[in-house]
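These notes concern the structure reproduced below.
As you look at this complex, bear in mind that one protein chain is not there, while each of the others sits in place.
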Amino acid sequence: MFKPVCRQAVRQLASINRAAIGGKRHLHAPVSFDWKDPLNVANNYTEEELAIAETAESYCQERMLPRVLDAYRKEEYDRQILTEMGELGLLGATIQGYGCAGVSSVASGLITRAVERVDSGYRSGYSVQSALAMGGIEEFGTEELKERLLPQMAKGKLLGCFGLTEPNHGSDPGSMETVAKPHPSKKGVYLLSGSKTWITNSPIADVLLVWAKLESTGKIRGFVIERDQCPPGTLETPPIKNKNGLRASITGMIQLDECPVNEANMFPEVEGLRGPFSCLNSARYGIAWGTIGALEDCISRAREYSLERKQFKGNPIAKYQLVQKKLADATTDAAYGILAAYQVGRLKDEGKAAPEMISMIKRQNCDRALINARALQEVFGGNAVSDEYGIGRHVANLFVTQTYEGQSDIHSLILGRAITGIQAFC
Amino acid sequence: MFKPVCRQAVRQLASINRAAIGGKRHLHAPVSFDWKDPLNVANNYTEEELAIAETAESYCQERMLPRVLDAYRKEEYDRQILTEMGELGLLGATIQGYGCAGVSSVASGLITRAVERVDSGYRSGYSVQSALAMGGIEEFGTEELKERLLPQMAKGKLLGCFGLTEPNHGSDPGSMETVAKPHPSKKGVYLLSGSKTWITNSPIADVLLVWAKLESTGKIRGFVIERDQCPPGTLETPPIKNKNGLRASITGMIQLDECPVNEANMFPEVEGLRGPFSCLNSARYGIAWGTIGALEDCISRAREYSLERKQFKGNPIAKYQLVQKKLADATTDAAYGILAAYQVGRLKDEGKAAPEMISMIKRQNCDRALINARALQEVFGGNAVSDEYGIGRHVANLFVTQTYEGQSDIHSLILGRAITGIQAFC
Amino acid sequence: MFKPVCRQAVRQLASINRAAIGGKRHLHAPVSFDWKDPLNVANNYTEEELAIAETAESYCQERMLPRVLDAYRKEEYDRQILTEMGELGLLGATIQGYGCAGVSSVASGLITRAVERVDSGYRSGYSVQSALAMGGIEEFGTEELKERLLPQMAKGKLLGCFGLTEPNHGSDPGSMETVAKPHPSKKGVYLLSGSKTWITNSPIADVLLVWAKLESTGKIRGFVIERDQCPPGTLETPPIKNKNGLRASITGMIQLDECPVNEANMFPEVEGLRGPFSCLNSARYGIAWGTIGALEDCISRAREYSLERKQFKGNPIAKYQLVQKKLADATTDAAYGILAAYQVGRLKDEGKAAPEMISMIKRQNCDRALINARALQEVFGGNAVSDEYGIGRHVANLFVTQTYEGQSDIHSLILGRAITGIQAFC
Partner (left out) sequence: MFKPVCRQAVRQLASINRAAIGGKRHLHAPVSFDWKDPLNVANNYTEEELAIAETAESYCQERMLPRVLDAYRKEEYDRQILTEMGELGLLGATIQGYGCAGVSSVASGLITRAVERVDSGYRSGYSVQSALAMGGIEEFGTEELKERLLPQMAKGKLLGCFGLTEPNHGSDPGSMETVAKPHPSKKGVYLLSGSKTWITNSPIADVLLVWAKLESTGKIRGFVIERDQCPPGTLETPPIKNKNGLRASITGMIQLDECPVNEANMFPEVEGLRGPFSCLNSARYGIAWGTIGALEDCISRAREYSLERKQFKGNPIAKYQLVQKKLADATTDAAYGILAAYQVGRLKDEGKAAPEMISMIKRQNCDRALINARALQEVFGGNAVSDEYGIGRHVANLFVTQTYEGQSDIHSLILGRAITGIQAFC
């Protein structure tokens, strides 16, 4: 039913399509406005990217969407989803080799957007696997680690998670307390102790990328913990329940009590916050795409509701100026947001994306998605309280995306520092 | 443990206290600022009002608060709450006689604020019983109905609900489809048919105040349905589950299928929308107080969190300007909101409160409570997603209060009409 | 034409009126909504206050308003205005004795609002004379100074100004550089040197209240400089021209070059920032009333324009939802703002007004007046660019009021400190 993301097949398809539409350019016929893509960003995608987007979109709408209402109510995550995405080649899609699709950053953004159009929780699960866990291993791991783990992770057979945040150190990971010290007797083995929290996928992860301070140097290093190698009692990953949002994703802690990890599973070169921040950059880039996907779904739902809901003499409420303004505002922010994410995607592949650019699009797209989703929720009036309209779920999810991987105020100060050269974290 | 609201006792206490503090005025000692009541509105309350507020506040914090987290998670409402409030004399408190306390509108507002400081859902249950059901019967019912029902309702032994909104007519109740027609054979009996939705307390209500169009005149009339008088199959009140907010209140439908109601249970004089709108006015007045109560709880929680949470070199995040601004904004809006609600309460008791005043304070206090609660939620960063911090619950609740009993945009247009003389509902 | 503000006459009038309306209370006739006073704050005023408001309102509309357009264009201030206000007893109106009216703080707020309804620049000139200069002398001056200066100032024969802000120390007056040192030869004389800027009325002031650091102690002290006593070259007060706002007020510098001031003109007791902050508190209190007056004028102008301006099939634009929302928002904020200012006024006279309350109402009323004035300016569409509609002038003025006597962000941090107990000025 769904086309796997395969470069060759797609490319052929693309060239055919391009030939077919080739002659139409520059005819300057009257141009129609598409509220789903108001600034015609699709015009900028390659045929390959369009094909990948279509694959992802179909899968998400046909297979993910039917599960989400129940998952959200019960606060359950179906890990089968990652396996299915793996089968379609959507996991770790920008990685070259190791069984990964090797697509552009824009294509990867389009996948992310398709997933979050369904639910930010599903997107979180996807981002953690692709950008944080696989991305981290690909960027910093030894060749042995990559060859052993990445192909299995790409297929969704092994699930990953990413342990950086600690209970007392949210915005300031540099103060982390998790520590790695040499095993008193076994050479080449470290013992990790400490506690991580708000870790998406941790309760079901097979591969846990955990950042800890090396006792000897005080420097932060990355460790790949393989759950099946951990002696009983050294690794616990209890789930965190009763969340206000992202209820269709699974979140938990990572509790390490002298958990042994082979030195070969430590990232050999990267030290300090550069490692985790590099991974987070990729994840944040994905969030910038994803949150606009969620907003686009809100627009679509609110638009449809406003056309169907009639009040006062049978007028659809879409006729009311106050409703139209909400739709116009949201559509504008969605269009600007996707365009900005697209631009950074292209720059990323050219090696020209500064981290502050990603702070900018992560912050802005989360904020604007949230603000507009809330405004659109008003269109539903009292009916918004019913979870069947889906928009309340997006609103609750988007608030969480605004707070994680750098709360918006933190990104404001990162940008402020980049603009003024002055640190204002006090 | 809790003092019943009894006019006489309170009044004595009040006169004693007043004497005690009498001489202090005009001493002009340095005045300290109280973030819980920044504009010292308490200075305007009578001693009786202060005593009632204290009773309500103690009950709510000590008895209600411990229940709410679990109730919200499980989407359950403990009807015992209304019985307890009845025992304290808090139900229908502004009604004179019929076993009610007969307190001022300001006192009643203070009760509402205390309840919603815990949860908007509990306040909804309370408002429906007091303002909508008891208030409606007191204002429009026959003496017989009042004497028979109000004392039982005041004690919380009989629960009421208020059925106006229909599935297809939220903002525009004048188009309601529920109809009352004369019983084909029994004189003095009407048969009611139709469907009401989003009715707080309907599944557990003993007394259902339902608005329906009289078939003969097409005019809206009020009917008091007593559940124990309804033949099987004529009245169903299925609960509506899986709500995004107000989960600690119980909400349902009212489905009437030729449900017989004695003519004596029809409000004798009031016709058209004047009846339900008068009841709604009282309820909306209460919402204006209540939502500020919820906001005040958010301020208190965010303030405490910001003082305890330390980031970046051990500074409490309360030291950050961006956090302080959120607290300053919220505190200001809470202070202004309570003052406006107070003013309208006093005018109400003087017979000088226009309905548009109530639209104004309902709209503004709901909107500002919601906006500020959302901003304060950001203070919690990623931790906000945990329901144990309580603020996510308030945010979800406050959104619902913004949409019910007149969505904010509707009240904007009511105000716009009052200002310009022109109707803009299209 | 205009009634002088005279306590006795007004009081008689008041008691008559009160008797006349006495019986009407509690009749509960249908209450109409007045967009000019949506929360019926007038219900709270005494008859005396109502009479004063009427006097001020009539004067301002009939005598001030016709001058403002030309004054603003030419950036000229007619000092005759203060003389006229003096004749009506409106200057320093809360002061008891010294030829002043001795009215309540609420009455004084009503005067301020009437003046700023015409123009914030006129109100600035009025505030400086009444609250800052006269108020400072009355609170801190010697009896000799009060008796000699206040009666002349009350009549508008002597104009005052208030010199605190320096070019390099706007938000932080504690770092001021102006210094007072003992005259090397004349005992009992200080020589003041330094520079003050953004001083309303300085170019035309006869009496300059200047704050300077005593060289010997480093403590800030207040000095009353009488222009006619200053040797040539020791006092210069050049005007500052080409302002973006407040163009109907006159603003200048105060340049002191060893300007001699008798010790008798130094405030005997007050030291440090307590002196100027006390004066500023009174002025800020007035700004809270005044800016709402300006907003009320914007509402009135936008409402009238929207009813007269017709677009699209002859509909007045007042019929558009987007226009009605702007009017509803502005009217709400104006009503809440006046009520808060009223509350603080009453507390002030009871000796219960904390400085932070005044920060709160100064900040909020300036901010909301400005935001709403800007929104209402949009109602005028392209015509807003013409100065004849008056609203652009209010917008430009209100921005300035937001920045002076404590920019809004500074007041946010003052409130933040009061709420959290933590200083965040970095």
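Just a few scattered comments:
Order as written gives the chain letters A, B and C; numbering starts at 1 within each chain.
Convention: a contact is a pair of C-beta atoms (placed from the backbone, for glycine too) under 8 Å apart; a residue touches a chain by one contact, two chains touch by 3 or more.
Since the model is a prediction, treat every value here as computed from it, not as a measurement.
Screening C:Glu76, C:Glu144 or C:Asp387 for touch with the missing chain picks out C:Asp387.
Residue in contact with the omitted chain (choice from C:Asn44, C:Ser193, C:Ser278 or C:Thr403): C:Thr403. Of the candidate positions C:Ile240, C:Leu273 or C:Leu307, contact with the unshown chain belongs to C:Ile240. Across the interface with the omitted chain, chain B contributes residues 320-322, 325, 424, 426. As for the chain not pictured, it touches chain A at residues 25-29, 31-33, 35, 38-41, 43-44, 303, 306-307, 316, 318-321, 323-325, 327-329, 331-332, 335-337, 339-340, 343-344, 347, 350-357, 360-361, 363-364, 409, 411-413, 415-424, 426.
Interface residues of chain C facing the missing partner chain: 73, 165, 168-172, 175, 198, 240, 242-246, 251, 310-313, 315, 319-320, 322-323, 374, 377-378, 380-388, 392-393, 395-396, 399-400, 402-404, 407-409, 412-413, 425-426.
The rule we apply is simple: only the chains that are shown with their structure count from here on.
Averaged C-alpha coordinates put the centre of chain A at 40 Å from the centre of chain B.
Computed centre separation for the pair chain A/chain C is 53 angstrom, with centres defined by C-alpha atoms.
Residue positions 320-321, 325, 424, 426 of chain C are each in touch with at least two other chains.
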